[in-house]
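This is the structure I have questions about; it appears just below.
Missing here: one protein chain of the complex. Every other protein chain is in place.
For subunit A:
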Amino acid sequence: MKRREFIEKTAAGSALLSLGLSLSSFETVKTQQLTILHTNDVHSYIDPFPADHPRNANMGGVARRASLIEKIREENPNVLLLDAGDIFQGTPYFNYYGGELEFKLMSMMKYDVATIGNHDFDNGLQGLYAQLPHASFDFVSANYDFKNTVMDGHVKPYKIFNKNGIKVGVFGLGVELQGLVDKKMYGETVYNDPVETTQDMVRILKQEQKCDLVICLSHIGYNYRNEPEKICDLKLATLTKDIDMILGGHTHTFLDKPTVVKNLDGKDVLVNQVGCYGINLGRIDVFFDSDKNKIHDGRSIVV
């Protein structure tokens, strides 16, 4: 009996002790690092460019990208891997297999989410729908309404990730289809205004869901020098608030480093795009702390 009593008391005591310890840990400041990796406009480029290519000799290649991603995951397992659309079209891999291999490889690399680019409609809505079973990742697009198409229910406006306690909201945006994609291909897909859609999204993700980080995964294009009225990532950043970063595609823009733009509230937004054809991988490291006593208006974006 004495022995049993002792064990019970000790067990209870150690439970208390561990709870006490974990309680005290809430008082200390926690710091976290989230690594966001992103690609855009890979366009079915699975093999590296040949050695005699005039512009991109020996660049790219999925097997190499996978190795780079693996290395980064070993360094910091808290990774979010994103693609900003135009996964399809550009090499015979797409003509022969319709995107099957692209989706399978992205699943093997553990992509978390992708948005839909204009070329992802190149085999029609049916062609995109047919390849969905090969993708273990999700698709987000907040301004394409697929309600009256076969894609209905297969594309979410946004997705929320819990990365080691950090709440990350990712929403997708697509480019205007009319005049760019044959109507036969996009069918009854409805394109909605990216700015209005973004206002809805940040209200949900920032105010209602209280995400710690809001990412816009965009295929609307970085900037249109000859069409200043056309909505693009740079304009979207300045016209909205509560987006932390826009990771984009469509214009095949090779930025040496991400751009920093002031939003409606005068806060910094990071805008990035890494060219095309899987030549580059974008890497954004976000550092967080949980100190409630500090006021964090002065976060720094280092590019």
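Assume contacts are C-beta pairs under 8 Å (C-beta built on N, C-alpha and C of every residue); 3 or more make two chains touch, one makes a residue touch a chain; residues count from 1.
What we mean here is this: contacts and distances are computed from a predicted model.
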item: Per UniProt record, name of the chain withheld from view ["5'-nucleotidase-like protein", "Fis family transcriptional regulator", "Sugar ABC transporter permease" or "Cation:proton antiporter"]; value: "5'-nucleotidase-like protein"
item: Candidates A:52, A:74, A:229 or A:256 - the one touching the absent chain; value: A:256
item: Per the touch definition above, residue among A:108, A:190 or A:264 touching the missing chain; value: A:108
item: For subunit A, the residues touching the chain missing from this view; value: 5, 8-9, 12, 16, 19, 23, 26, 30-32, 46-48, 58-68, 70, 89, 92-93, 95-97, 101, 104-105, 108-109, 122, 165-167, 182, 210, 212-213, 244-245, 255-258, 270, 272, 274, 278-292, 294, 296, 299-303
